[in-house]
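Here is subunit A:
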Amino acid sequence: MPMDKSSPGFLNTIAGDALPTCSAACPVHTDTREYVQRVSMGDYEGALDILLEVNPFPSVCGRICHHPCESHCRRAAIDEAVSLRMIKRFIVENTRQYRIARRKKAVQVSKDKSAAVIGGGPSGLTAAMDLALRGYKVKVYEKDSKLGGMLAHAIPRYRLPPEALAEDIEDILATGIEVHSGCTVGQDISFEQLKKDNDAVLIAVGLAESHSLPIPGTSGKGVFLGVTFLWDVANGLCPELGKRTLVIGGGNVAIDIARAAKRLGPEKVYMACLESRDEMPAWKWEIDEAEEEGIEILNSWGPKEILEKDGAVTGVRFRRCSSVFDAQHRFSPTYDDSETNTVAVDSVILGIGQKANLDFLAGSAVSVNGGRLICDRESMGTSEPGIFACGEVMTGPGSAIQAVSTGHDAAKVVSHYLETGKLLKLPNKKVLDIGELPAVTAANARHFDRVCVELSDPAERIKDFSPIEPVYTEEEALSESRRCLSCATGAHLQFPNHCAGCLTCVRICPFGVAQVRRTAFMPPQQCQTCGLCAAECPAFAIDTLRFPTSAMKTAVEDSVSALDPGRIARPFLISYCCVNGTTSRKYLGEQSAEEIMESGILRVLVPCVGRLSMADLISPFELGADKVAVVSCPEDGCYYPRVESWLDRRIKRTQKYLDQIGVGGENLQLFNMEGSGDESWPRIWEKFRAVNLETAVGNL
Partner candidate 1 sequence: MIVADPKPFLQVKGYLEDFQKILVVGCGTCTTVCLSGGEAEVQILASGLRIAFGKDGRKKTILEECIQRQCDLEFVEPVLSRVESENIDAVVSLACGVGVNFLADRLGKTPIFPGLDTTFYGANVEQGLWAEMCAGCGSCIIAHTGGICPVARCSKHLLNGPCGGSEKGRCEVDPANIECVWQLIYDRLKRLGRLEDLRHLLPAKDWSTASDGGVRRSTREQLYDI
Partner candidate 2 sequence: MSDKSVVKSGSNLERVLSSGHFAVTCECGPPKGADVELLEKKVALIKGCVDAANVTDNQTAVVRMSSIAASSILVKNGMEPVMQMVTRDRNRIAAQSDVFGASALGIRNMLCLTGDHQSFGNHPKSKNVFDLDSLQLLDVVRTIRDRGVVNSGDPVQGGIKMFLGAAANPFADPFEFRVIRLAKKIDAGADFIQTQCIYDMKRFRDFMKMACDMGLDKSCYILAGLTPLKSAGMAAYMNKNVSGITIPEEIIKRIKGAAKNEQAEEGIRLLLDQIQEVREIPGISGVHIMAIEWEDRVREITERAGLLPRPLL
């Protein structure tokens, strides 16, 4: 049976312009809900389409995204957030062939204007791709031999293997952008030349250099700059570390440095930072993983001096950092010099932050102040017309996906400039989201454990740079995708004129969500999409936005009309199955007419069979089915509370009615699957079809 592939954005009818919190939190507003739902229906390719619609780096993001979507997942109000990044990674790693097949052909240059992009990181490449897709000639200048910027050089392979990045870059390059790698602007080609050759220049150089520290001892042997260190590691130039290494810094880059250092063999790796544990800017999960690997974190210490003996590092002296931020939450550390600490180490790596290398702008009209590029955040323009900036050089340190987001924006402003010669002020993005899941609704929802994967054993994983995180199996991905609440895709009053305000929806809603204000109203932010109200509505005025049963009915009719009644293996069974029971795509795909006729089984997959109305249960018999099976979750396994008992009543009423109309109530049966659908459905079908074979024939 065909899947529901409604296009993203289709939800605006019930939730207005408000996005689900996951999408709203994502800098590129990935239609998270939609890709997860596609996964849950086995449509991994469709899910990839959704990912690629807004993000050219899904492989990267599947590995290393800091996933604000998860941090804002409304499911957290019930139990735990949906593991969206892992689902994303599953999609990418299970659609490789499809991805290559759908890869865009090089876009024909259709405009007579060109743009140069300085920097081949995520934001520069995103902007370049978007501009190429708009028909401009785009040239990317990357100082390194490889594209990807920080993704290629600063993220250790155990987190992001080069193949993952390569997949994304392949897609981007396929659009036909011209890449000049190993070409440092300012050395290999002058900035002025770029300006002359192009109608616009986009500076996307990122923050590629580490800050040093204004303390004694930083120039000694055994002191490394973080980004340089990571670059060397990424390029196989193993820096020589001593037995005891200390990383200064408490952010994500510092963690990467420390964990990479750990893999180079020192006996002891420390991290020291000004911040207290709770203030550390690194993601909590990264800190946890680092500690698992034996990295010791020294919090609330400010480095005072790197100690040397004979030109070699012997340790770092710290003083207590009593506070990091002032009352306005600005970075303004204060120290208590009476408390000091010396850590004996032989290597120190500085991971306290990055800066841009803007040397190539020297002598140009583009203003730089204190090493920072002057750039208007709304128009993304620099002080010189036609010169724009995006990515971290404009925003300061940020995430990969944020860099992608500014790349998209940059393409908009640059193409506007190319078309009109004017600056486009991007509206201050105020994204409306649907708000948190109200506690009262969450309290009624059932708990389902998040599917977690086990990282490699810390003792093992520190031995090399092998990836430490396994990808979801199909079963895990499907299972996790079904934890998604598919927020705001629930029930809505599709035919307001039909609503008699009977209150059945209010009374049957297991979440206490439905209301009647003259007519029925299911607040989209609260509805959990169980579909019970739609099934029981006496006016059939309610439908669900996700998987409307009206559409299912049409699809079943279409499937049956393609069959030759005389050739269907009897008894002909139409089986409604809860999609949540599947552990693979085995039964999620479309059935051919041949397959249906040969097997005598038509599968109709429904996200919870509780939404089937009595009419839905009868209509298959009208279409010629001899038997109708309704296969729900394992007992007490339904995602929704109380659905099972309502469905049971509905089935019983329908069975009585079928007796009256001469079909025989026994030809409609409710089954609970045992174990997974993949295992138990065939058994159920076989058993049910075998009952009363002789009487079942001939309902057409």
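Regarding candidate selection, all candidates are chains of the complex that A comes from, given by their letters.
Basically, contacts are C-beta pairs under 8 Å (C-beta built on N, C-alpha and C of every residue); 3 or more make two chains touch, one makes a residue touch a chain; residues count from 1.
Bear in mind that the values here come from a model prediction, so they are computed numbers and not experimental data.
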Of 1 or 2, the one touching subunit A somewhere in this complex: 1
Partner candidate 1, residues of subunit A touching it in the complex: 497-498, 500-504, 507-508, 537-541, 613-615, 618-619, 621-622, 657, 660-663, 699-700
